[in-house]
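All remarks here apply to the structure that follows.
The complex is shown incomplete by one protein chain, all other protein chains being positioned as in the whole.
Up next, subunit A:
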Amino acid sequence: NTSEYCSSIAISELSADVLRDLPTAQRFALDIGGSLSKIVYQSKRKWRKTFVVYDENTDSHLYSTQELEKEADCLHFIKFETRLLENCLDFIYDNLKGSDGRGLEILRNSPLRVTGGGAHKYRLAIEAKLGCVVEKEDEMTCLVRGCAFMLKHIPGELFSYEHDSSPPCCFADELSDGGEPFLLVNIGSGVSMLKVENETTFTRIGGTSLGGGTFWGLGSLLAGTSDFDELLEIASQGDHRNVDMLVGDIYGSESASSVHGLSADIIASSFGKASKADCKEFSKPDLLRSLLITVSNNIGQLAFLYASRHQLRRIVFAGFFIRGHLLTMRTLTYGVNFWSQGSVKAYFLRHEGYLGAIGAFVRGLEKDRRIGVLTGSWAENLCTSSSFDVGSWQGMAALELDKRKELTDFPLLRDRLDYVPDTWDLSQSCQQFQAAFQSARLNPPPSQDLSAREYWLNCFEASIDRHQQRAVLSQPDSPSATERGEAFRLAYQNFFKEARANPVAFGQLTVRRILDVQEHCLRESGFPDPFWVLKREENEVALDGLQSRLSHLASLPSADLPAALIRGLLGGNVFDWGAGRVAELLAEHGKQFGLNEAMEQLQPRPWLVDDLDAWTSRLKAGVYTCAIVFVDNSGCDLLLGVLPFAIDLLDRGVKVILAANHGPALNDVTIFELRALIRRVGSFVPRVADALSSGRLLLAGTGSSSPCLDLRYVSVEVADACRQEQVDLVVIEGMGRAVHTNLYAKFSCDCLKLAVLKNAWLADRLGGNLFSVICSFEPAAAAAVG
């Protein structure tokens, strides 16, 4: 069986592991294709979640933490062979029926939305099996809705085929804001060209009958087999030049290039050598390759013609014909590039196979006036979703999206479309970042930085043991903790294995992505917050030192204060359990290693990037209204570094928003811990209590649970606060938020980026040493010009 593409479910595999959470499924939609069907459903997932309980009257601990199970919405996407549709329906029926039949009742409450070529054929079968009403949804409409949904929620959904890159795909987000209309080319049996203006408005502006069915049908005739994937496999082994008449065949290979400047390899006549006059035998691989190129080239050309006639600069290709097949994507892209001379760009979608199904799902919600179900943001579950392999025809087999808080763009980004969160693209060439590095006054990394990928994969893989141990230790009362710890290890290890073999297995590979996978694997294994004990300990120790730290700062001449605060903030940032070297230091010296010891580790001035003087004079000018500070680690970092800095701002009459993660990530402080901590601080620092009660000090959750910061996805709470409070200073601290991400993010207001490079390799790449300091002050005016 060569149908590897779908990794679709065999009957024996139709289990609760594949169709997860089926008993709690609420809503279904189906996309029934000729060979493959896709199902999408929404379920309630149970997660273990950490809750911080703050009790002012207890002396034993600052706060206590409870882990409870909580329900959250989840979207499941599964694909299977259409011939197994009825088995699948039986399985769904059995699971929904469950003990009380409530699942079936919910299913029958609203019509089941079905799209795809098989919608008509299977309608009665579905109605009979599930006892629900089936409503057919138009394919193109579903496709457009689905495309809009994926582009909106999944970063890096879009990619372009770049033949000279390895792997040959480059992720992009150019369409996710839904600004400019684009051409959506659906290559099914035939081809439809849709001009998409926004998620609900589109027009069919053309099409062609030379589509996937033509390759399939003609290919079957030429090769004598009807298996689509086998045809593609055979095509990949052939050489079309034996079948096609090339420019070089007509002009002679030398004059083609010397006289006309044409490549002798350009195809003048597809199948032009195949007439009997040439009396040649042709091999199946050669014929099929020629056919594949003929069909995709032609679609590429027509797509360009339609795009240019409607002034569209972007073409997104979708439909079963593509199946992530490299040669197909290459030829489609080539066709578009050749005819447009680069003025029109071709894109593909990572979850292309699921557009119809999710589109039908969305349409259903619209019709039932339940669109609110989708409010919020949906994020890929990187632990349970199958990997993506461009080129091996192994499309996405399973996809799970978890519902998160509603996330939105950070309003102070200078240019949302220019914003690239990640500093290193570990999946491929870094050329696109060269200029950005220079603008951040750092040495750009080598353009093809493969060793960066190796380094980070090794670095994080080496930390699996540490994280497994810590996770198990975080749940001393759970008998299953050891077993789940092992499950975490396996899942995370599997990620490294896949990422090594295929760097784009989970979209663009970045440090942020690796850390996200780690968090997802922990959460999936039932460890919502392995660091909670450690964080509390560190918070308690740091809190003990706060009063003396504040007194020390108060004793300094006011002229020295800003520099001392920055040094304190940087010293605090050394306390990072995510950094291997620091974890060693902390383990070695225990509580002996305090803020002063940390500050001694810092690089002497001038720092690697040293804008301390510029910052100091700007601060003294007293121009700020409100600052937002994205905080990093618990303990010394937050309480002895960030907090005194924030108190100083408050003293200067500047409002402060402290923004912390919603969900746990490493030893980063969460918004729930932050709230408890600040209340406690307020009990002995009246200035803090006053600021809190008067609304001059605000605490906000970012909506994130990552050690990094993607400013395209921040909570509405943070975005609204920035607007309402007229934030005019952004402070980002820590390696995860200010170096791995946002190193060259530009803002519409002043920005201060502070980080200590706690990783020798990274420091070396940026032209510094271990504990080198980045103190980058970027005034808004400069940002607007540069």
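Operating definition for what follows: contacts are C-beta pairs under 8 Å (C-beta built on N, C-alpha and C of every residue); 3 or more make two chains touch, one makes a residue touch a chain; residues count from 1.
Keep in mind that, in the parts below, contacts and distances are computed from a predicted model.
The unshown chain of the complex is recorded in UniProt as "pantothenate kinase", chosen from "Cell division cycle-associated protein 4-like", "Succinate dehydrogenase cytochrome b560 subunit, mitochondrial", "General transcription and DNA repair factor IIH subunit TFB4" or "pantothenate kinase". Contact with the omitted chain, checked across A:Gly217, A:Pro606 or A:Gly767, is made by A:Gly217. Interface note for the absent chain: among A:Asn297, A:Asn539 or A:Thr702, the touching residue is A:Asn297.
When the omitted chain is restored, the residue from A:Ser189, A:Ser427, A:Gln508 or A:Ser525 that touches it is A:Ser189. Mapped onto subunit A, the interface with the missing chain covers residues 117, 120, 138, 140-141, 188-190, 192, 204, 206, 208-214, 216-218, 220-222, 226, 228, 243-245, 247, 249-252, 255-256, 259, 267-278, 282, 287, 294, 297-298, 301-302, 305-306, 308-309, 339.
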